[in-house]
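To start, I am sharing the structure in question, which I have written as structure tokens.
With one protein chain withheld, the remaining protein chains of the complex are depicted in position.
As written, the chain order gives the labels A, B and C, with residue 1 at the start of each chain.
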Amino acid sequence: MSEELTRNDLKRYNRHVILDEVGLAGQEKIKAAKVLVIGAGGLGSPALQYLAAAGVGTIGIVDFDYVDLSNLQRQILFTPADIGKNKAVVASERLKQLNDSIEIIPYAERLTTKNALGLFQQFDIIVDGTDNFSTRYLVNDAALLTGKPLVYGSIYKFQGQISVFNYKNGPSYRCLFPEPPAPGTIKNCSEIGVIGVLPGVIGTQQANEALKIILEIGEVQSGKLMLYDALTAMYSTINIQVAQQEIDRVKAMSQQDFELMDYDLFCGIKNELSEHEIDANTLRSWIDAIDIRIIDLREEWEEPALEGTNVERITMNAILHQINRFITEKKVVLVCQTGIRSNQVRILLEQEHQLNNIVELKGGMESYDKKG
Amino acid sequence: MSEELTRNDLKRYNRHVILDEVGLAGQEKIKAAKVLVIGAGGLGSPALQYLAAAGVGTIGIVDFDYVDLSNLQRQILFTPADIGKNKAVVASERLKQLNDSIEIIPYAERLTTKNALGLFQQFDIIVDGTDNFSTRYLVNDAALLTGKPLVYGSIYKFQGQISVFNYKNGPSYRCLFPEPPAPGTIKNCSEIGVIGVLPGVIGTQQANEALKIILEIGEVQSGKLMLYDALTAMYSTINIQVAQQEIDRVKAMSQQDFELMDYDLFCGIKNELSEHEIDANTLRSWIDAIDIRIIDLREEWEEPALEGTNVERITMNAILHQINRFITEKKVVLVCQTGIRSNQVRILLEQEHQLNNIVELKGGMESYDKKG
Amino acid sequence: MTYSIYYFGKITEHTNCNYERLNCELSTVKGMKEALLKKYPTLRNETFKIAVNKNFIDEEILIANDSEIAVLPPFAGG
Partner (left out) sequence: MTYSIYYFGKITEHTNCNYERLNCELSTVKGMKEALLKKYPTLRNETFKIAVNKNFIDEEILIANDSEIAVLPPFAGG
């Protein structure tokens, strides 16, 4: 499939057209291509910028989320004026400014088993810029079921991974990791911290893989997992084999099977509270009320504040040096901003100091705040 | 040196602050840092975006050039509405939208031996996003003379190079390439063609190196030359040694010596016409006038058209199959868009077919157009 | 045997390093997993995959001396 270039296109994409590997025919392929980017966040922002600049004719953007101040450190499509607006919509407006000769379709909705297959069918290539396991497995399975190549990128603190899945019978994400991590071991990844430029390095390389698929040039990273460490600037590549039974298991699903899949449950996100966890309502009822110790692990500047006669503050950094302050008969409730630090501290105290009278606030003060 | 973070900073850069490797102290270093980016083009655009997003307190941008339609395929800070405006000024406006809590200083002027030392002294780190050898040697020497680390990036078609020069007595660009390429072998690099996403991949990694220098974390790519090929997605790293005599030769220059250096001459850019070249005025006088063959190597869609009774069109691609069409007693003038194809074809015909009655239009139709 | 082991992502928070040389008996991938869990007990809650010389190999294959081992957790950030 190809689409004729206008006189303006020839000038605009001249630096592509004069490359032997692209040429007029290649730029026409780019113009005819339809790419769907899931998530307009850290990875999606740079990938979208370069796909739009390259002249990809149709770009879809799926994101239900809203721009937050803490996104701006890495999500370079957004400005402070966009805070509170839907990411897909804002991204689409900026991309239209950058290139008004291509079609950009924002989908300001959550990707679900109900809409994924219909959406994927309208595009040639899927780019995964999501930030949680539940959506990543959903995206992988929908790409398999609709037969679309999937350009995968993922980040953690200073490290990134890139691969292309479901490309010409190559491996899928499930061939690499058949099952999500054990429930509770991985919380919301966007809350762990990340060096802002990292998704730029990874997202631009996702755009590059998408362009190579469109242009049918070079070596697409199918069957290879690229690993990158921003601290050492080291890359390494590990080969991935097809695990046919994993692919077959997904492909065996009917559309109805898929629509009834609960990916949140599969990824342990809908887990009930464990015996070590309490929720915000429970904590609220305990403050100033019962004889327990509520320990706020956060730094002084983190908001909202948690106040009460039975609340004390010991920052996470202080804990290793003051472990004896935890040796107490009273029940201890650990509280932090998102639930990650409290979880780490509880496990540390249980495993290394045999303390077993500790519970944590699930979801941290961010969940407390929302229900408050 | 560090600068105190505001309450807004703590929220905005939270994903940095919660990383052990960054923390409050690291974000304060980023806020106190002053980075000068030379060139707001393919490499400068992504580097600037991520430096601004990361919260670098002072960012200088040097670029005398104007936004052109053919830039937009890769220079993602610019929109069609910016065409004809100065790049440093437009880049600075967009960065202010992205982050209005940092200082952004546009220098809408050419970097010269007269202003380079004064400029560099006001910053901590120099990022090289220039597009020609002359400025690259100038930047390297000015960085050496002012003792500033230089984050180097360079691109060619589908390949890129990254290194950090002049960092803690490490190698400089001259330790790698003491002298520029022979005059005439490399023409204007922006005219060769480049895959648009490539400078995104390289420029983001330049921003990463600058941030590691600021934060004093990880392994800065000093003494290493990273090579990247977008087609194969392969990286390799080659070690660079210090060539002390090259560094000493630069450092021996007084400020006045440096100001009198002619980097264009050093890089062979001011070369007179060679015996194989004619200029636009000469060609203009020959059209419809003398009994020679003027051969236009360009594709049909390239502008401006060249018309005349002694003008014929044989595209570069057609030449290999029709070499006998060049065997003629008449003098032949080869013409292309920028002078690159005509140069390649002349050398090919001379070396492989012993034809020596060929001259080329220096600078191609782009020079013809400008003087027309 | 001496193996070079590279840890990635969240795994490094358990090992406190991203690279080490490990001297141990000739081992399979399965044995290596057990050795790592013994050395770093908190790893038992983590999901990870072990690659040997840039390939994921069968759990029962013996790992040659001087092999390069990568311990890879999944990560989902974006």
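Observations, loosely collected:
One rule holds in what follows: a contact is a pair of C-beta atoms (placed from the backbone, for glycine too) under 8 Å apart; a residue touches a chain by one contact, two chains touch by 3 or more.
Remember, predicted model here, so these are calculated numbers, not experimental data.
Looking at the complete complex, one finds that the omitted chain is in touch with B. Contact with the chain not shown here comes from a single listed residue; of B:48, B:104 or B:194, that residue is B:194.
Note on the undisplayed chain: of the listed residues B:26, B:41 or B:364, the one touching it is B:41. Touch with the chain that is not drawn comes from one residue among B:31, B:136 or B:212, which is B:136. For the options B:106, B:149, B:180 or B:339, the residue in contact with the chain missing from this view is B:180. Contact with the omitted chain, checked across B:97, B:121, B:241 or B:255, is made by B:241. Interface with the hidden chain, as seen from chain B, comprises residues 39, 41-44, 128-133, 136, 153-157, 159, 161, 176-177, 179-182, 184-186, 189-190, 192, 194, 199, 225, 227, 229, 236-241, 344, 347-348, 351.
We adopt the following convention: only the chains that are shown with their structure count from here on.
With each centre defined as the average position of its C-alpha atoms, the distance from chain B to chain C rounds to 43 Å. The centroid of the Cα atoms in chain A and the matching centroid in chain B are 34 Å apart.
Annotation: 25 Å between the Cα-based centres of chain A and chain C.
Looking at chain C, no residue sits in touch with two or more other chains. Contact with two or more other chains is made by no residue of chain B.
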